[in-house]
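The complex appears here minus one protein chain, its other protein chains still in place.
First chain written, first letter: the chains are A, B and C, and each begins at residue 1.
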Amino acid sequence: MSAPQTSPPAAPGSPNGAGHPSGDERFALLDKTIRRARFAQDQLIELLHTAQDIFGHLSDDVLIYLARQLRLPPSRVYGVATFYQLFTFEARGSHSCTVCTGTACFVKGADDIVRTVSDTYAVPPGQTTDDGLLTLATARCVGSCGLAPVVVVDGVVHSHQSSESTLEAVRAVAEQAQAVEAEG
Amino acid sequence: MANRRARPNGLNVTIDGVEMSAVEGESVLDVARRAGAAIPTLCYLDGLSVHGGCRVCLVEVDGEHAPRLACSTPVTDEMEVRTATEAITEHRRIVVELLFAEGNHICAVCVSNGSCELQDLASEVGMDHVRFPYQYPDRAADASHPKYVFDPQRCILCTRCVRACAEIEGAHVWDVAARGADSYLVTELNLPWGEAPSCTWCGKCVTVCPTGALAFKGRAIGEMEHDTDLVGFLARARTEGEWEGRS
Amino acid sequence: MSAKPRFATVWLGGCSGCHMSFLDLDEWLLELAGRVDLVFGPLTDAKAFPPDVDITLVEGAVANEDNLELAHDLRANTKTVVSFGDCAVTGNVTSLRNLDGDTDRLLQRVYVDGPDRNGVLPSAEGIVPPLLPKVLPLHQVVPVDVYLPGCPPSAERIRAAVEQLLDGEPGDERAYGIRFG
Partner (left out) sequence: MAKTIDLFQVADEELEARSRFTCRIKTCASTACLSAGAGPVRTALEQAVAAAHAGHDIEVVPTGCMGLCSKGPLVRAEPRGASPTLFEQVTAEGGRAIAETFTGQRSEPDVTVLDESIPFFTQQRRVVLKSAGKINPDRLEDYVAEGGYRAVLTALTEMTPQEVIEVIRDSGLRGRGGAGYPTATKLGLLADAQGETKYVVANGDEGDPGAYMDRTIMEDDPHRVLEGIILAAYATGASQAYIYVRAEYPSAIERLERAIRDARRHGLLGRNILDNSFRLDVAVRIGAGAFVCGEETALMASIEGKRGTPSIRPPYPTERGLWGAPTMINNVETLANLPEIIAGGADAFASVGTGSSKGTKVFALAGKLQHTGLIEVPMGITLRTIVYDIGGGIPNGRSFKAAQTGGPSGGCIPAAHLDTPVDYESLRALGSMMGSGGLIVMDDTVSMPEVAKFFMEFCMDESCGKCVPCRAGTVQLHELLGKICDGKATRADLQLLESLSWTVRDTSLCGLGQTAPNPVFSTLHYFRNEYLDLVAGGR
């Protein structure tokens, strides 16, 4: 981990202290939710969700900020944030392919799909390609077992998938992006 | 008048066939230790809250279908406990083997060689070798603190340090991050320990560590000795006001 | 008929400290020499592991292809195999290289990037054995009958273990104790 600990934001004079010294407007947005949660420490997980929605991922700066606002030890905030799978600490790729690996999808060959996408794009599951184009993820169960195997590409659910059809769907969004880039 | 029992509200508990009197609120471990039964412990430490993670103090209790934790199970009247049955011994050995396999415990080059609770426990449970493949996790040591060293290769995640820091010192520098086999200890926001502003340099975490994961800086192989009684002493002094003077 | 038990010691990937500790048995070694035939070991001239060995003490972890071959050989030709010392039992210091994982990178770091080296990888076909991808304790490679951990096991513990084996009651660790490090 890089050491971005430029000295953490000075403790706000009151818990209602306004914003972040950087002047980043997004902290004001986060503050609003923190106030609505009445600075309750037990709202940490909800606030981590909110922060991730706002910032895209949870940077050290954001975690420190939450720790200060909720008056929690930073190690505790870090421990909680890293415990839960849905929190992410690095920026995601511009496109995503999430393969459901629930039991129904497993029985119908989801592992082949993961392997194919992983091999084709040279990206291990759970990571983003070096060029930041694609994040390959697996999900425990998206709850559409009747449609197994299920793959979610850029938020769109594709049912009854095979390795080929998944690659096609990924290629469609990825190439579209490259085409746009080439034009621009 | 002629109360058969030793004390009012006293309980009769049998530990490995030895009849003991106990008081409500005592744990099986408390009573067993008085009875002289050698129940091993790792995460349990007098003075800290009960964690229940290491599982080596499991014992058999009559009428229970699965083993119970000695450190956290309160005694009840007429309870019968067996602390070292064949099944319990095998469970303990497997648990210790699992600990050796998941970290990088190389006694020969450890600061705590010779005064390590894990090393002693291995002998105690008859672990002459580890049947499971070693995992060789890649964990970097943190020597950034001027006084102490943290070597996570020897960490068994017993959380004694976390609890000593949070409960006795009140600083909460340490916590556990991630989960499952990936769990690891962090200081503050995964900062190098030497840069953690909340650390008071009190060293309680170091004194309570059962292995060589936390040590005083500059100690060579076999030179580290821990003082695990310290936090129990401090906790008692605090709750019983031992420095206030008693009449 | 009443031939003496055939006794061997083997030195795989280890520092020879366990053999040194064995030598610390001093005059008892003379007694041992009277009770066994020493048929193989760093102290003998034998090139190949002999057949029909009764007891073999194996020091060291399985670290390269020669170690691996010898481990299989000794197992095939020994009645009672003793994992002798921490390297054989756990991998110990020898296995520290497993933390890095990649043998090529390891050799590069030690022989090329490291100080006081002439910057070449050691290589001599048929003489320098290739490293295994991972160092393994002996029992991960072949079945082991008796474990005698310690770094090294003290002379007294070695004697207790060997005497027990010679007396034909192998593997009761209470006699020689378990101690790592």
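What to note about this one:
In this section, a residue touches a chain if its C-beta (ideal position, glycine included) is under 8 Å from a C-beta of that chain, and two chains touch if they have at least 3 such contacts.
Just so it is clear, the structure is predicted and the values come from calculations on it, not from any experiment.
Looking at the complete complex, one finds that the omitted chain is in touch with A, B. When the missing chain is restored to the complex, the residue among A:63, A:117, A:147 or A:167 that touches it is A:147. In the full complex, chain B makes contact with the omitted chain through residues 50-55, 58, 66-67, 69, 72-74, 87, 90-91, 94-95, 98-99, 101-102, 131-133, 135, 156-157, 176, 178-183. By the touch rule set out above, chain A reaches the unshown chain at residues 40-46, 48-49, 76, 79-80, 83-87, 101-104, 106-108, 139-148, 150, 157, 159.
In the analysis below, only the chains that are shown with their structure count from here on.
Here the chain at the heart of the shown protein, by mean C-alpha position, is B. The centroid of the Cα atoms in chain A and the matching centroid in chain C are 50 Å apart. Measuring from the averaged C-alpha position of chain A to that of chain B gives a distance of 36 Å. Chain A has no residue in contact with two or more other chains. Looking at the complex, you find that chain B touches chain C at residues 100, 104, 106-110, 113-114, 119, 122-123, 126-131, 133-134, 136, 138, 153.
Residues of chain C touching chain B in their complex: 83, 86, 89-93, 95-96, 98-101, 134, 137, 139-140, 144, 147-149, 151, 173, 177-181. Those residues of chain B that touch chain A in the complex are listed here as 166, 171-179, 186-192, 195, 198.
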